[in-house]
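Removed: one protein chain of the complex. Kept in place: all other protein chains.
By written order: A and B. Residues from 1 in each chain.
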Amino acid sequence: MRRLGQINPRTLPLLATLGVFILAYALCALQFPAMLSTRVAANLLTDNAFLGIVAVGMTFVILSGGIDLSVGSVIAFAGVFLAVTIRAGLDPIVGFALVLVLSTAFGAVMGAMIHYLETPPFIVTLAGMFLARGVCFLMTTDSIPIDHPVYDTLSGLTWRIPSGGRLSLIAVVMLLVFVAGIVLAHRTRFGTAVYGLGGNRASAELMGVPIARTTILIYALSSGLAGLAGIVFSLYTSAGYSLAATGVELDTIAAVVIGGTLLTGGVGTVAGTFLGVMIQGLIQTYVIFDGTLSSWWTKIVIGALLFGFIIFQRGLVHLAVRRRQAARLAAA
Amino acid sequence: MTLARPFRALPAATPQILTFVLVLLANWAVFPDFFDLRLQDGRLFGSLIDVLNRGAPVAILAVGMTLVIATKGVDLSVGAVMAIAGAVAATLAADGQPLPVILAAALSVGLLCGLWNGLLVAILDIQPIIATLILMVTGRGIAQLVTEGQIVTFTHEGLIAVAGSALLGLPMPVVIALALAGAVAALVRFTALGLLIESIGVNRTASTYAGVDSRSVLLAAYGVSGLCAALAGLIAASDIRGADANNAGLWLELDAILAVVIGGTSLFGGRFSILLSLVGAFVIQAMNTGILLSGYPPEMNLIVKATAIVLILVVQSPAATRLKGFFGPKGGRP
Partner (left out) sequence: MQASSDPLLDIRGLTKIFPGVKALDGVDFTLRAGEVHALLGENGAGKSTLIKVLTGVHGRDGGEIRLAGAPIEARDAADAQRLGIGTVYQEVNLLPNLTVAENLFMGREPTRFGFTDRRSLRRAAAALLKDYGLSVDPDSTLGDHSVAVQQIVAIARAVDLSGRVLILDEPTASLDAGEVVVLFDVVRGLARRGIGVVFVTHFLDQVFALADRVTVLRNGRLVGTRAIGDLDRLSLVAMMLGRELSAETLKRHRTGRVAAEPFARFEGYGRRAWVQPLDLAIRPGEVVGVAGLLGSGRTETAKLLFGIKEADSGRAVVDGRPVRIASPRVAAALGFGFCPEDRKTEGIVGDLSVRENIVLALQARRGWLKPLSGQESRAIADRFVKLLDIRTSDIEKPIRLLSGGNQQKALLARWLATEPRFLILDEPTRGIDVGAHAEIIRLIERLCDDGLALLVVSSEIEEIVAYADRVAVMRDRRLTGVIEGDGVTVDGIVRAIASEHREAAS
């Protein structure tokens, strides 16, 4: 009954992402067989841990039809805050808790502004981006190394996986965040509400979705995860720097879109975002393995992929409209 | 286009001009020499001139951004386009090409980038934020491709003069910004482009039904924005005598949007004023300078800008408008 053209448009972007990922991995492996090792795979997870964590939050934001430009600044804020407070003698664990509370509250305020001021998310989160970055600079403009036993312990924590790879703590944290994100998206009322909000705000409201609460929670979640990503990033770099993670918001948005989430909201998966992050990581790893290619190719390829997926999504929307018209024709 | 417009615009411009004057006065309060001007080698020096000179790139970006925002769009790629144009100019300059070639090449590249954005928005019907995001992501990569990843420096007299020389005592960037703003303002007001842009921004359906060629108008708006970005990129490159693909124009798209919003053009499209956007750009720079002069770290800027955005959002928000119109006619129809 189901013809080729009628593959569920909900899963089509995810399939496309999976296709791109497999193709990219195959190409890499063909050229550099070393990339098949678990060591490279584990590094891929570790190197992209912070990006994966923010991307989970961004997925919820984009699913709801919004955008969050402040995540890069929040990551930097978390790093600088930790570096400065730890230098001043604060226990890192307390610092982690403070970062999570502060960043979550920050997101909640942005969400409240978006909802109650009825303003486009991009401009509100833009203000958030300036603010968080400005606060970083106020704390310090230098790159401050973090030197603390807790950091040594945490960044030393690894689990051996078969054939030589080592799974780091931050990679595990990222994987856990993805699992939690998947559960949150598909197994809770909040998740359904997020999809509903992105599908059709007016309908969602009529169906009893608490719009204000959901919007605030979405941005709180995004910022909170950006805070967590900042913690992970500081573990990864053992430093806090106010210029860190510039442009991460763009990488994150690109990962979410390449992961098959519709930029107009309502359709997409957290699992797809994982693939999107990994595709970005693969491109970077390829560029590094190649050695002769320069890092700017990463941006160009990601941009091209982004363009490809956006055009692909437009095509899908057109297809849906066509199909609806065909259905009406049958009615006429 | 009309005599009526300036007169009508005058009271509407009051908040912007007042803000500008207040910020300048605040600068004067913390730095009594603020308004002092010196003439040296036929060139004016002083803090005020500095504000204008340093604000020129954002002012130039704001000119194009005004048109785009008036069509109910936004152009996030201007910073990246600056980097591309700067890279093209610096590479050609290092190569010893004559100035006209450099200018023509850089500006054409900018125009092409703008038209690309316009194509995505007008023909493929992609939301402006998303459409221009693509070039925002890719642009710096392209710029690095042009410079082959190096920070290209040059000693090209002609190109250095773009930012380094002076005309009528004013630094060249200020002259360029003012001339550009004047030219584009004249373009939109002495042709019908301004009317058509506003008409599309307010109601694209009704405009299309009235026979307006919305696609060409959108292409033109994004094209001008690309051109302005290229010009700003030229000045930035000339200023540092080189091209830095990573940092040229970084975050300036946000300053440009902020300048337009301070200038009173609504993010929801419609009425616009290029000259007020220019004032907006200089307000931002005056705040920057003020923060520097008063001894605060320059990074305070970001916090001040964020506060400015929040204030404007609160004032412009539909909720505030409803509050104002509380006693006016109520909405809703049968």
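Everything that follows uses one rule, which is that contacts are C-beta pairs under 8 Å (C-beta built on N, C-alpha and C of every residue); 3 or more make two chains touch, one makes a residue touch a chain.
Predicted model, so just to flag it, every value in this text is computed and none were measured.
Enquirer: List the displayed chains that the omitted chain touches in the full complex.
Expert: A, B
Enquirer: Considering the complete complex, identify which of A:A24, A:V56 or A:A204 is in touch with the unshown chain.
Expert: Result: among the candidates, A:A204 touches the missing chain.
Enquirer: Among B:N53, B:T66, B:T91 or B:S207, which one is in touch with the chain left out?
Expert: B:S207
Enquirer: Of the residues A:L15, A:A34 or A:V183, which one touches the chain left out of the display?
Expert: Hidden-chain contact among the options goes to A:V183.
Enquirer: Which positions on subunit B touch the chain that was left off?
Expert: Output for subunit B: 1-4, 8, 190-193, 195-196, 198-199, 202-203, 205-213, 216-217, 220, 270-271, 329-330, 332-334.
Enquirer: Mind pulling the subunit A residues that touch the left-out chain?
Expert: 6, 8-10, 183, 186-189, 191-193, 195-196, 198-200, 202-204, 206-209, 266-267, 320, 325, 327-332
Here is the rule we go by: only the chains that are shown with their structure count from here on.
Enquirer: What is the distance in Å between the mean C-alpha positions of subunit A and subunit B?
Expert: Using C-alpha averages as centres, the distance is 30 Å.
Enquirer: Per the contact definition, I'd like the list of subunit B residues that touch subunit A in the complex.
Expert: The touching residues are 74, 124-127, 129-131, 133-145, 148-149, 245, 250, 254, 257, 261, 267, 297, 299-307, 309-310, 313-314, 316-320.
Enquirer: Please output the residues of subunit A touching subunit B within their complex, sorted ascending.
Expert: Counting only subunit A, the residues touching subunit B are 67, 113, 116-120, 122-124, 126-131, 133-138, 141, 242, 246, 250, 253-254, 263-264, 294-300, 302-304, 306-307, 310-311, 314.
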